[in-house]
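Pasting a structure below so you can have a look.
Partial view: only certain chains, each at its native spot in the assembly.
Chain IDs A and B follow the sequence of writing; residue 1 opens each chain.
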Amino acid sequence: MRMTVTLSDVADHLGITLTPASVSGAEGDDTAPALLSSPVTGLATLARAGSQQVAFLASDQYLAQLRATGAIAVILKPQHAEDSPVPCFITPDPYSAYAKLTHLFSHDKTELLFGDQTAKASGEGADAFIQNIHPSAHIASDARLGQGVCIGPNVVIGSGVQIGDGARIAAGTSVGSRSRIGRNVLIYPQASIYHDVIIGDRSIIHSHCTVGSDGFGFAPHRDGFIKIEQLGGVRIGSDVEIGAGTTIDRGALDDTVIGDGVKLDNQIQIAHNVEIGDHTVLAACVGIAGSTRVGKHCMIGGGVGIAGHLTICDQVNITGMTLVTKDISSPGVYSSGTAVEPNSNWRRNVARFRQLDGYIRTLINLEKEVRDLRERIEQR
Amino acid sequence: MRMTVTLSDVADHLGITLTPASVSGAEGDDTAPALLSSPVTGLATLARAGSQQVAFLASDQYLAQLRATGAIAVILKPQHAEDSPVPCFITPDPYSAYAKLTHLFSHDKTELLFGDQTAKASGEGADAFIQNIHPSAHIASDARLGQGVCIGPNVVIGSGVQIGDGARIAAGTSVGSRSRIGRNVLIYPQASIYHDVIIGDRSIIHSHCTVGSDGFGFAPHRDGFIKIEQLGGVRIGSDVEIGAGTTIDRGALDDTVIGDGVKLDNQIQIAHNVEIGDHTVLAACVGIAGSTRVGKHCMIGGGVGIAGHLTICDQVNITGMTLVTKDISSPGVYSSGTAVEPNSNWRRNVARFRQLDGYIRTLINLEKEVRDLRERIEQR
C-alpha cells in the first residue's frame, strides 16, 4: 500500500460516515471536504497516533487516552463519541472495524513475497498475470497449477499436486505428492507440506509449519518397536490460519482433520487423527494428543495440553497451560495448575501438596473427633 | 504401493494363516482360493472398514464393532475369534501384526520424495540405481556418498560429510561439515543437521528438525554474557525416529547422545549434553534441560519438562506435563500438576493453594488443640 490513502478512503472502506468531533466545541463542519481529503498513513494506538493516523477505542479502559489522542480520527462506540476530541467513526463494534481497516493498510503479500521475480507472463490488465513462477522452482511435470498462481524461489512441488487459482507459495516451501492446495491459499517461506494433504481455500500457512508428518505410532516388540506406517492424510478446511512452526501429523488410518475457519497460533502440535471443529481458536504452544476431538467455537489457551482419545464439546474455553486428561462435555471455562507466587511460599505450599491427601484425612478425622467432643460436652 | 494386494499377500506378510469365520454359520471353507485371491486395498478401523479392507481388534473395548464390521478380515486374539463375523488372522499380539501390516500398504518413500527426479543412473535390475541426486543439490567435493543414495532438490551437503548406502535426504535439507549419516537413513524435507553430527542406521528425521544447534551456554560478565562456544557434537543411535520441529543441541564439551531405538515425537527440545537411553519414547513437546540423563525404556508423556543435571533411571513413565526437578531412581509412574476443572472451582482452589502452608499449620495446631481438649474432657 504505497499510494496515498485519505480519510475519505477510510470512511469508504469501513462503510461508516465520519462524525464531527462533538467535544471540539467548533461550530464548523470538521468533516468538510478538506478534512476528508487529508492523507492517512496508517493505524496506531490512541496513545501513539499522530495527525495522519487513525486509532480505535474498544473498551472504557482507554477513555483517558481517547481524550488526549493525537489521531486524525478514532473508531469508537456511540457512547464514547462525546469524549472524542477528534472526528470519529461510530460503530457498535470498533474492534471489527479496526480489523477490517488493517486490510487497507496491509502490504500486498504478492508484492512482498514475489515482487522481484522477473518471470511474469503478463495478462490482460495492468495487474493481471497468468502465473508467476520463479525459474528456480522444481515443479513435477504432472502437477497442475491454477491461474494467477505465484511460486517463489526453490519451491518444490511433487507429483500429482494440484494448486488452486491464485494460490501463492513462497520461497523454499515443499509440497509432497498428490497434495491439493486450495484457491488463494498463501504459504510463507519454508513450510513443509507432505503428501496427500488437502488445504482449503484462502488458508494461510506460516514459515516452518509441517503438515502431514508421520503420526507417532509404534507397537512394542521384544526390546524395540515396530513403526506403524501412517496411512492417513491431513484435511485442512477453508479460511484456516496456521502459525509458524506448528506441526500437524497425518492420520494412522483415517485423516487428521482441521475444520473451516480454525485459527492455529505458532508452535502448536496436532497429533494423528485429531479433529478440530470449525472456528475453534488455539493459542500458541498447545499440544493435542492422538485421536482427540475438539468441538466448534472453542478457545484453547496458550500451552494447554490435551491427552489422547478425548472429546471436548463445542464452545469450551480452556485457560493457559491447563492439562486436560478427561472428556469435557459442557460448554464453559476450564483450568488446571496453580498460580504464580514467590518461590519461598511456593516451596512450602508444594511440600504440603505432596502430602495433601494425608492432611485431608487428618482433617476428616478431626472433624469426626470434634463432633464427638461436642456430643460429650453437650451430654454432660 | 499401487499394485494389487490380495488377502493371500496379507497372510504371507503377516506369516499367519487365515481362519474361517466361526460365527458365520457357513459350513463351507471361506478361506478357499477365491477368498484368498480377493483384493485388499488397505487397512481400516473396525467401524469404517469396507469389503476390501483389513481391520484389527486389540482390546475388548471394540468387541461390538467387531461383530458389526464390514472388513474382509480381522486381525485378533484367539479369545475374540469366535465373535468375528468375517475370516480372521489369529495372533496373541494383533497390534504388532497391524503395525507390521501397515508396511505392506505404505507408500514407497523413494517414489514419494524422489520419484519425479529424472537424473537417475540406472543399475542392474529394474529398480536398481547407483545414486539419484537432484541436479540442484549442492554437495561438497569431498563429501562421500554411498550406493543407492537419494538426494533431493536444493539439498546442501557440507565438506567431509559421509552418507551411508541407501540413505535418502529430501528437498532443502542441509547437512553440516563432517557429519555422518548412517545407512538407509531417511531425512524429510528441510531438516537442518549442523556439523559433527552422527546419525545411526535406519533412523528417520522429519521436517524442520534441527540437530546440532548450539547448546544454551553463557557466562555472566559485567552487564552482559560471554557466549560459551559449544565444542561437542551430537550422536544419534540406530533406528531412532525424530519428529517434526524437534531440536537437539550439540554438547558443550562432550556430545549430546540419543540411544538406539529412541523415538522422539514432534517439537521436543533436547538441550546440550543430555543423554537418552536406548528404546526410550518421548511424546511431543517434551523439554529436557542440559546434562540430564534419561534411562532406557522410559516413556515420557507430552509436554513434560525435566530440569538440568538430573538422572532418571530406566523404565520410568512420566505422565503428561509433569515438571521433574529432582532425580528419579526407582522405576514407576510419576506425575505432577493438577487436574482440569471448571474455572470457577479452580480459582477458589488455587487461591487456597497459595495459602496452603498456612492452612496446614492451622490444621496441625488444631489437631494438637483437639487432643488437648479431649484430655481435658477425659480428665474430668
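Descriptive notes on the structure:
Simple rule for what comes next: a residue touches a chain if its C-beta (ideal position, glycine included) is under 8 Å from a C-beta of that chain, and two chains touch if they have at least 3 such contacts.
A quick note: this is a predicted structure, and the numbers were derived from the prediction, not measured.
Whole-complex copy count, one sequence throughout, 2 copies displayed: 3.
We adopt the following convention: only the chains that are shown with their structure count from here on.
If you average the Cα atoms of chain A and of chain B, the two centres end up 27 Å apart.
Of all residues in chain A, those touching chain B in their complex are 136, 138, 140-142, 154, 156, 158-159, 172, 174, 176-177, 190, 192, 194-195, 208, 210, 213-214, 216-221, 223-231, 245, 247, 249, 252-254, 267, 269, 271, 285, 287, 289, 303, 305, 307, 317-319, 321-326, 328, 332-339, 341, 345, 348-349, 351-353, 356, 359, 362-363, 366, 369-370, 373, 376-377.
On the chain B side of its complex with chain A, the touching residues are 42-45, 48, 93, 95-96, 98-100, 102-103, 105-107, 111-113, 115-116, 134, 136, 152-154, 170-172, 188-190, 204, 206-208, 239, 241, 243-245, 261, 263, 265-267, 279, 281, 283-285, 297, 302-303, 320-321, 337-344, 346-347, 350-351, 353-357, 360, 363, 366-367, 370, 373-374, 377.
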